[in-house]
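One chain of protein is taken out of this complex; the other chains stay put.
Entry: chain A
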Amino acid sequence: MSTNSDADKTLELYETSSLFLEIWDRLKRNKRAILGLFLVIFLILVALFANVIAPYDPVQIALKDSLKEPNLAHLMGTDVLGRDIFSRIIYGARASLIVGVVATSISLVIGVIIGAFSGYYGGWLDSLMMRITDIFSAFPFFLLAIAIMTFLGPSLLNIFFALGIVGWTNYARLIRGQVILVKESKYIEAARSIGAKDRRIILRHILPNALAPVIVYTALNIGGVILAEAGLSFLGLGVRPPAPSWGSMLAEGKDFIFNASWLVVWPGVAIFLTVLGYNLLGEGLRNALDPRLNLRRIK
């Protein structure tokens, strides 16, 4: 089935079934997205191999090395307790990545379940679930996370929980909208006419066709969650010290910002590059999945 018209071609690509190949095909033509992908993969590698890359133990205190400027022994200098900043940044990547992935997964799972049921069954169930969603999203995202963390106390597990709980509402809304859209398709009617049960219709027919925008939102959202973790740690509500986290490193370094700026510059750069990476990747995915947006960019 080959056509010459461009409109047909984009349609064809959009409907291609191997979702990942199709996204990759469009993504690799977008330099910004590839930069984002590179940053994200870099972060993952650093986090995975932190113990190999890091030259020092990130929690080893060496008071005689306190507040050393960046030099050959300590590439990014040392903090007030003489700990190597470079090593702490590298181990901090682990905390950021784990929080980003786990908290986002929690949000995604809750969102998919609530959104799919809401959108598929509609009626009073939909109204009830959407009002619950409204209640949750009525609280400012960060304030709710702070409240939950204050209540539960700082720990990695509680961060997963807090950020997962505050983040699911957008997923639920997005998925509900997609499900309502896909539910009206003829192939759903066809599935019902061959006697498929609801579970099969939702899992095999609706969700695979509804998830494309969700993938985009997830990529964009991980950056936001990592930023939120940094924020919580900055406020002392995140990863429990002395375990390194970029947010708590910023907090510890803020008193020395004028005489030892490397204490805040490097964690800042790390946060910036990570969030940038996810945002570029997410934006690239969005453009790769939406042919209309893509055309506008080319113009």
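In this section, a residue touches a chain if its C-beta (ideal position, glycine included) is under 8 Å from a C-beta of that chain, and two chains touch if they have at least 3 such contacts; residues count from 1.
What we mean here is this: contacts and distances are computed from a predicted model.
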item	value
Which of "Acetate uptake transporter", "NADH-quinone oxidoreductase subunit F", "Glycine dehydrogenase (decarboxylating)" or "Oligopeptide transport system ATP-binding protein" matches, in UniProt, the chain that is not displayed	"Oligopeptide transport system ATP-binding protein"
Candidates A:80, A:132 or A:196 - the one touching the absent chain	A:196
Missing-partner contacts on chain A, residue numbers	1, 12, 15-17, 19, 185-187, 189-197, 200, 204-205, 208-209
